[in-house]
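On to chain A.
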Amino acid sequence: SSSGDAPEEKTGGPLKVGAILPHTAYAGAGEALVSAVDVAVEEINAAGGVNGGKVELKQVDSTDNNDTAVQAVDSLVTWGSNVVIGAYGSGMSGAIVSKITESGALQVSGSNTSSSLTGINPLYFRTAPTDALEAAKLADLVVQDGHATAAIIAQNDAWGQAFQKSMVESFTAAGVEVVAQQQFNTTDTDYSAQVDAVVAAKPESIVLLSYASYSGSMIESLVGTHGFTDKNLYLSNSTLGKYTIKPSLLKGLRGFLAGPDPAVEAEFDKKLLAKNPNLKSFAYAGSTYDAVIVSALAAIAAKSADGKAVAAKMAEVSGGAEGSTKCKAFKECADLLAAGTKVDYDGLSGGLKFASNNDVTETAYNLYAYDDKGSYAVAP
Partner candidate 1 sequence: MTVVEVKSLVGGYLPGIDILNGCDLTAGKGELVGVLGPNGAGKSTLLKAIFGMVRIRSGQVLIGGEDVTGISAEKLVARGVGFVPQNNNVFTDLTLRENLEIGIFQRPKEFAGRLAAVCDLFPDLTARLKQRAGSLSGGQRQTLAMARALMTNPSVLLLDEPSAGLSPQRQDEVFLHAYRISRSGVAVVMVEQNARRCLQICDRAYVLDQGRNAHTGTGDQLMHDPKVIELYLGTLATDVENEQ
Partner candidate 2 sequence: MDIIWNSLRELITPTTAAYALAAIGLNVHFGFTGLLNFGQAGFVAIGAYGFAISVMTFGFSTPLAIAVTLVLAAGYALLLGVPTLRLRADYLAIVTIAAAEIIRFALNSSAFAKWTGGANGLYNEYSGWLKGSNPYPSGVVTVGPWTFGSNDLWIATVDWLVVLLTAGAIYLLVRSPWGRVLKGIREDEHAMLSLGKNVNLYKLQALVIGGVIGAAAGILYVQPTSVQPFDFATRMTFNMYTMLILGGAATVFGPILGSMIFWVVMRFTDELVNLGVDGGLFDNVTQGSQLRFVLVGVALVLLVVFRPQGILGNRTELSFDAK
Partner candidate 3 sequence: MPSKRDPILVADRVHRHFAGVTAVDVDHVEMPRGKITALIGPNGAGKTTFFNLLTGFDKPQTGAWSFEGKPIAGLAPWQVARRGMVRTFQLTKVLGRLTVLENMLLGSKNQRGERLLPFFWRKQERSDSARALEILERFKLGAKAHDYAASLSGGQRKLLEMARAIMNEPSLVMLDEPMAGVNPALTQSLLHHIKDLKNQGMTVLFVEHDMHMVRYVADWVIVMAEGRIIAEGVPGEVLSSTAVVDAYLGAHHDTDLRELVREMEA
């Protein structure tokens, strides 16, 4: 067997973007991310690509299982990815990060929110904001509505557990008493135990931290059976989605989504739906889109497709450089870069700026609420 670092050969070639996202798992929560990557790469290539070549894309199915995910990473590495987008879950990212980065590729996730990934590898970046800020916003909303006690129902997975922790911290900091916390497994037959336990504690407000896919029956039960309303039931970003329950049950329910401009967001959602009309929830699609765009911009700034070189420019193009010019779309930013200007990309998910530990800061949130037809829009 022979050996040697391969990156040199990659430098000159086109930027190869691999994406490892769930196509078959997590109740479809990852499907919007798959489309987001497609949209991003199409836009980049429509605008002339990176360093004179078209960006090549290979999407693979991460499934929800590390065995198959590891295989999928193998195929991305063999293919020669410079940038790998994903994985969807924080847990899986932790499982594959060493494999990806060992090959010299850069890993950028648009959906990892777990704080335990902070600083795990110099080649690992993420564009998803940590859920702590969203938790603080939710707690603030609860206080604004005049509730001094709250209960939490959280999905029992990496995302849900981390969010729940943040939520409890935010509530405690605000002085809101958390009177009940319940977790549910996504594979359980029903969530009545959790709903009943929470209701039994008679909280003034309830926060639902779960994917839209699993929340329908809980909302039906909380609103329809137990009399909670849009004034005391709150939703997380992933809970905002399309439901098949009676729209009157959803009416007025609120939650926060990251993103600077709701109009841009709505425009973006349309593009995603054009790719895949079955999408039910758009959580983390924007940040995944940003992950692709910002790494492409970094590749332009680095004038190289090599993972390490791109990584070195990630902070700069996100606004880390002095005197950079703000830009909001790939074409705009790429033109600026071509003109030799330093750029500060502000993406779909907010200000987007990488801190020294490669986590993202500067996130803006908008409050969304359901209308009487079961779709949600920015709350007035």
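Just so it is clear, a contact is a pair of C-beta atoms (placed from the backbone, for glycine too) under 8 Å apart; a residue touches a chain by one contact, two chains touch by 3 or more; residues count from 1.
These made the cut because all candidates are chains of the complex that A comes from, given by their letters.
Given the structure is predicted, the values throughout are model-derived calculations rather than measurements.
Peer 1: Identify which of the numbered candidates 1, 2 or 3 touches chain A in this complex.
Peer 2: Candidate 2 is the one in contact with chain A.
Peer 1: Which positions of chain A touch candidate 2 when the two form their complex?
Peer 2: Touching candidate 2: residues 1-6, 23-24, 31, 34-35, 38, 58-61, 63-68, 70-72, 74-75, 77-78, 90-92, 94-96, 98-99, 102-104, 114, 116-117, 120, 156-158, 160-162, 164, 183, 185, 275-276 of chain A.
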